[in-house]
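The structure appears below as structure tokens.
One chain of protein is taken out of this complex; the other chains stay put.
Right, subunit A next:
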Amino acid sequence: MASVAAWLPFARAAAIGWVPIANNPLPAPPIPKDKRRPDDEKLLINVSGRRFETWRNTLEKYPDTLLGSNEREFFYDEETKEYFFDRDPDIFRHILNYYRTGKLHYPKHECLTSYDEELAFFGIIPDVIGDCCYEDYRDRKRENAERLLDDKLSESGEQDKYIYRSIRERMWRAFENPHTSTAALVFYYVTGFFIAVSVMANVVETVPCGRLPGKKESQPCGERYKIIFFCGDTACVMIFTAEYLLRMFAAPDRCKFVRSVMSIIDVVAILPYYIGLGITDNDDVSGAFVTLRVFRVFRIFKFSRHSQGLRILGYTLKSCASELGFLVFSLAMAIIIFATVMFYAEKNVEDTTFYSIPSAFWYTIVTMTTLGTLDIVGVENLNLTTRTIGAACSLTLIFLRIIFSIFFSLFQNVIVKTQNGIRLDGQRNGNVLKLIMPKESYRPLFSLSIEVSQISLAGPDCQRYLAGLLDQLDIFDRQQQHYFRCLGRHCHRRVWLYTICTFLPNPPPPSPPPPPPPPPPPPPP
């Protein structure tokens, strides 16, 4: 605390204001040990040829460093009357400035390792790096550590960093991250293959397959090769059922798993088959049975486990649900307004189509969504259901266009993150970008909220901050708080940290900022 030392005389002087209050005599002041100390002198420090001069008092501000203590006498050169150090003079400049100003700066162009070595040599702990440079230092340190770790891993060929205690954990991990082991990868591709086969079978079985002898019209393939299709369907369903049961077994929190979207899709995909097994060829229920078969098409959504893009589309839908809702609402408003106007305009006309306001709705909707052509061409062949479905199809296209425009703006951010080696799914909600970083499935899913106002998310600054934050999330100590304060001050944003613990036996409730549970033990080298 150099600045405090500078003020001490003033503070002591002002302290005589307490004197009237003191009851008893004050204790004697500490006598400085060396009364015969000469006046402050200048020391010469020679670092690899570059000479630095400074007052002795400056160096002795920090007595537990090399320069501030007697340790420097080991480097004293009697002949030239200077302290000689055979070290890097560029970095020494920063070290000397630390003594002068009390703040240690980290130069961005210097290699982190060499800087660390110099600090270690001169006995300075990196904690004293000033706020302005601290976050940069931590970034580089984390990058270095990661790179070293990657090198080590690729050397030893060890992919798995953690020891998992039970088969269940291993299975769950294999399900969530197919790239961790060969078996998982095989499983991943097999299920993908069967999903594709199942969907194709659904399509192909309706294709007319040629004429059976003795029949007038051609049959769809499903009728002709009934046995084959049935066997194929059975095989697929068995695979899917097995997969679902295995996932349910491996899931750490079964209730949560059952309630999750993917498992519901799984169930919906296989249920029609089982219901179909149970139903006999009864005419009454066969209509319902046929409807059930429609649900087989939901198998296509199982692909979302295999495609990150689909998942992101899902996130987009969820995140812009409110905007879509507003869109629907405003459309409804406009439809009602125009329908009403049209009805009253046509009221006096004889035999008009718009005999009531709802009948004007159809016309308004069709016109507003530019569906008009569907209604004009071959309208007599289509019944109302088909027309409605046709309209829904066109509306879906419009909504998809809107969704994709939002989706692509989000998608870009996510891709940038992944290219940098950090896998982050992101969703943006207005001004807040929420990043979900699943490092391991058994560890907490950290969700970070950063308020984004002006900086571009794809910029290098944000990535470095995020990279640093990833590191910090593991360790909950003073440095983390300090780091967040730096971050907040550096980019003038508020940073919140939520820990959403999923798939752990006893998840703590999310609250900002809670301490995360301790990380799993590191593997033996």
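Here, a residue touches a chain if its C-beta (ideal position, glycine included) is under 8 Å from a C-beta of that chain, and two chains touch if they have at least 3 such contacts; residues count from 1.
Operating definition for what follows: contacts and distances are computed from a predicted model.
Participant: Which of "Translation initiation factor eIF2B subunit gamma", "EF-hand domain-containing protein", "Large ribosomal subunit protein mL48" or "Esterase d14l" is the UniProt protein name of the chain not shown?
Facilitator: The correct option from "Translation initiation factor eIF2B subunit gamma", "EF-hand domain-containing protein", "Large ribosomal subunit protein mL48" or "Esterase d14l" is "EF-hand domain-containing protein", the UniProt name of the unshown chain.
Participant: Quick one: say which of A:16, A:227, A:255 or A:349 touches the chain that got left out.
Facilitator: A:16
Participant: May I ask which residue of A:7, A:326 or A:344 touches the chain that does not appear here?
Facilitator: Selected residue, touching the omitted chain: A:7.
Participant: Please output the residues of subunit A touching the missing chain, sorted low to high.
Facilitator: 1-29, 31-32, 39-40
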